[in-house]
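I'd like to ask you about the structure that follows.
One protein chain is absent from this view; the other protein chains keep their places.
Showing chain A:
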Amino acid sequence: MGHETTNGSKDEVREVHYDVYEVFVQREILAHHVHVGSVVAPSPELALQVARENFLRRERGVNIWVVLQQSIHQTSYEDTDLLANQVLDKSYREVSGYSENAQKWKQFKERAITVEDLVNDIKS
């Protein structure tokens, strides 16, 4: 992509730098926006256009967000302590930590159920 324009003179070439926008696409109305990449553009409006051309040529989307890259704050990959939340066994807070429930319900001649069963009850 050419981001250069000339001012008419043969000698002077003025470089034009666009801002970088990070792009988040929402695939369907009840989905969350997901980061898919970035684009450069001179304005938020054009960033949205460019994002559509770059990321939604085939897939369906219902909404796009563009966020100035400089507005994004991130953790450092080096700072592993910040996200080191798996050093202890966390099975006590996982469904998988309660697999014995199913055997126990069986002893009581009942079937174990999950959240999905309750969600499906509502749909039925």
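In this text, a residue touches a chain if its C-beta (ideal position, glycine included) is under 8 Å from a C-beta of that chain, and two chains touch if they have at least 3 such contacts; residues count from 1.
The working rule: contacts and distances are computed from a predicted model.
Peer 1: Looking at UniProt, which of "AAA family ATPase", "Aldehyde dehydrogenase", "Stage V sporulation protein AD" or "3-oxoacyl-ACP synthase" names the chain that isn't shown?
Peer 2: Per the UniProt record, that chain is "AAA family ATPase".
Peer 1: Out of A:Arg14, A:His35 or A:Lys104, which is the one that touches the chain we can't see?
Peer 2: The missing chain is touched by A:Lys104.
Peer 1: Identify the residues of chain A touching the omitted chain, counting contacts across the whole complex.
Peer 2: So the residues of chain A touching the missing chain come out as 29-32, 90, 92-95, 97-98, 100-101, 104-105, 107-110, 112-115, 117-119, 121-122.
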